[in-house]
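Structure in structure tokens, see below.
Just one protein chain is left out here, and the rest sit where they should.
So that you can tell them apart, the chains are marked A, B and C in the order they are listed, and the count of residues begins at 1 in each.
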Amino acid sequence: MQLQVGTTRIAKETRRSPHVVILVHCPDEVGLIYRITGVLASQQLNIESNQEFVDVTTSHFFFRAEVSLKTCCSAESIAQLKNALVHNLPERANIRIVACEPRPIVICATQEPHCLGELLLLDAVGELPGRIVAVISNHNTLRNLVERFDVPFHLVSHDEISREEHEQHVAELIDTYMPETIVLARYMRVLTNNFVDRYSGKIINIHHSFLPAFVGASPYRQAFERGVKVIGATAHYVTAELDAGPIIAQDVIPVDHGFTAEQMAQAGRDVEKIVLAKAVRLVLEDRVFVHSGRSVVFS
Amino acid sequence: MQLQVGTTRIAKETRRSPHVVILVHCPDEVGLIYRITGVLASQQLNIESNQEFVDVTTSHFFFRAEVSLKTCCSAESIAQLKNALVHNLPERANIRIVACEPRPIVICATQEPHCLGELLLLDAVGELPGRIVAVISNHNTLRNLVERFDVPFHLVSHDEISREEHEQHVAELIDTYMPETIVLARYMRVLTNNFVDRYSGKIINIHHSFLPAFVGASPYRQAFERGVKVIGATAHYVTAELDAGPIIAQDVIPVDHGFTAEQMAQAGRDVEKIVLAKAVRLVLEDRVFVHSGRSVVFS
Amino acid sequence: MQLQVGTTRIAKETRRSPHVVILVHCPDEVGLIYRITGVLASQQLNIESNQEFVDVTTSHFFFRAEVSLKTCCSAESIAQLKNALVHNLPERANIRIVACEPRPIVICATQEPHCLGELLLLDAVGELPGRIVAVISNHNTLRNLVERFDVPFHLVSHDEISREEHEQHVAELIDTYMPETIVLARYMRVLTNNFVDRYSGKIINIHHSFLPAFVGASPYRQAFERGVKVIGATAHYVTAELDAGPIIAQDVIPVDHGFTAEQMAQAGRDVEKIVLAKAVRLVLEDRVFVHSGRSVVFS
Partner (left out) sequence: MQLQVGTTRIAKETRRSPHVVILVHCPDEVGLIYRITGVLASQQLNIESNQEFVDVTTSHFFFRAEVSLKTCCSAESIAQLKNALVHNLPERANIRIVACEPRPIVICATQEPHCLGELLLLDAVGELPGRIVAVISNHNTLRNLVERFDVPFHLVSHDEISREEHEQHVAELIDTYMPETIVLARYMRVLTNNFVDRYSGKIINIHHSFLPAFVGASPYRQAFERGVKVIGATAHYVTAELDAGPIIAQDVIPVDHGFTAEQMAQAGRDVEKIVLAKAVRLVLEDRVFVHSGRSVVFS
């Protein structure tokens, strides 16, 4: 990215540089925070903020802390910290320590520009805590938009090949970028379980929906016909069951009877892009846990 | 109602007294507003506000006006105005003129006090543009709450009688009050088509729901498990198809992973009572049209 | 309160009974959570939820935990726990342990019923984590409303006495109830610094406001004239400087040009009552810290 937006971009990097994020989750037991914070205290590390949550229904413990480092976060110092945590926490504890550099994401899109454009713009102006390394699409429609932002655009056409073959091409391309997160920004392809499993816990999707839901075709038509007053959007992790993965962010936008089907669709696009941007930021800042199919979001 | 809350109650009645509301809907054609406003102009009536909407997909015309009267609104002057409108509008036009006195409503409830209490309180403090003339319940739980507001409470137990018999008792009781609107304030009984038909277009229901919807039992359990971020509520007219009637009002309330099932349920109750109160106000101010199963709300 | 609302009231008490809330705040230093949780672990107490926050600008530490007890929370066991915390935390640490019974609040009101009514109703239906023990007013207008809920109503007229004398009467009355929280539910009296100091950190106020603010008289008139699109409400602790105390809760309600001054005022009342109820719940659940004039709300 060559875009110079001066102070904003710099501000972002300054703000994040001297931190690591520590993520722990495991079955709950007495004294977990005591042991985690004991390790940090013994290493003279200061907790700038932390959030902790015990899901009492599953007795599962979730912990996130931002810790300021005195020096830059070397691989070595992180390994040392992780080691100390591993030795002091239960064997089953899931421990992650995330350093401070912005992480790569790949976006898959089809023909709609609203969600993709919002993410490209946020990255360009320094308000995305990550960087978009590539956009993959099964159509050429969005190439021009993507290339304006100096981001590689890859067309992987689905013409005359099977779903499995197409996914195979997409997956190979994704893997060359080694992203931690894959964002489906209105990617209008049904994914196979194979693909979902390959990137388990890494794919984020966005879709609009209504209160209550409309089953069957033409949801905007049905929404219009019943006179809905809000349109919602849900960003979630993708799992094998369609649209049933753990929820990361949701919001709604008000509409009324005066909205045509087209205007309702525009309201739907507006709320989709706002919610997807929020979800991507939360994920890139390591604020989202998923355990037993449920999300815990420390916003 | 004996409750003296001084200026508020008076203010409400003062504000509404010199108006009538004119409601017209019919298939659209050129010149409808011209003809309606021509009648009003010829009678020297001043339009204080009006709203008009043409549903272009069904070519249907909707019109609502608040018209200030010089003198009080006698039955005679209303009949005269209606007559003039009938003569100047298409034969198929549906014309309603509503005078200014607060209209009676009957509430059906079961055991939950939140929606019922909100409506009783709004009526008591003069912020409901109607008056609650009776509460009917299949349990005795809410008697004490209702009687505090000097509103008649009727227990119609469903013990040892059929659904049809129970509904028959409820309907007979409702009819003694001749309400124009029946509000189901968490009335936990499935209604027969017979009952719904008998009060067609008069019954308002409230229910919470989620984005997207959860099918099957224990929706709060499912909502909790997927980590939903908003809980919504929908107030709608009751039609034969369960929860599929025209929507009057909707809103959502934010929640997060830290909400227990019980706290989610409380958030659901909070948004239900706010949305139901809004819908009842809209209906009592004659701001809601229903045509071809669709609502048009001039809020 | 005699009101029987069955399961709801019971549910509330059941839910809260086996907890204490632990509140700690002090200048930040390394290892605070380690020491707090060490005390809890040594007493075999399980943290059901906790929230922690370090205000990095003032280097101040805030901590709240809900801890489940094995037996009921006796004064003795609480004293023992407090003792252990005092011995393990810095001398300057502010430590509070709050047992589980609902605490008394006194409401001061003048003539407007909307905020007062909402709180009375929430208490009556078991959705207020406290109990209203008295209402004090300088007018008789609201007596009937209050007495419907079997809550003592006290008229303290301000006629022919000085502001100081009136406040003295009110304060004596308040003190007979020993409330921990005094809610000004549209109490239209200017308070002296004397009164504010006497109940320092205990008085909650509500007021509406606009974006941006309107200085001078008739704010609704000014709001109407500029065409504001939202009306907000702020619930805050009362300090010597008028309306400048730490904020507990805020929200807004949408309006438009079609709202008359009276309808804007009603929207203002609606948002006031929702925000005040939210703030009172937060305070009664001990979720609000105030330090150096700033609020930290663990919602």
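Quick note on the criterion: a residue touches a chain if its C-beta (ideal position, glycine included) is under 8 Å from a C-beta of that chain, and two chains touch if they have at least 3 such contacts.
In this text, all values refer to a predicted model and were calculated from it rather than measured experimentally.
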item	value
Residue among A:76, A:91, A:160 or A:262 that touches the chain left out of view	A:262
Selected residue (touches chain absent from view) among A:118, A:167, A:225 or A:272	A:118
Hidden partner chain, touching residue among B:49, B:94 or B:292	B:49
Missing-partner contacts on subunit A, residue numbers	2-8, 11, 15, 49, 111-114, 117-118, 121, 124-125, 127, 141-142, 144-145, 148-149, 258, 262, 266, 269, 274
Residue ranges of subunit B at the interface with the undisplayed chain	28, 30-31, 33-34, 37-38, 40-41, 44-54, 56, 254
Interface with the unshown chain - residue positions in subunit C	53, 55-57, 209-213, 224-230, 232, 234, 236, 243-244, 246-252, 256-258, 260-261, 293-297, 299
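The rule we apply is simple: only the chains that are shown with their structure count from here on.
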item	value
Interface sides of subunit B and subunit C: same vs different residues, half threshold	same
For subunit A paired with subunit B, centre-to-centre distance based on mean C-alpha positions, whole Å	41
Separation of subunit A from subunit C, taking each centre as the mean of its C-alpha atoms, in whole Å	37
Overlap residues in subunit A, where contacts from two or more other chains coincide	53, 56
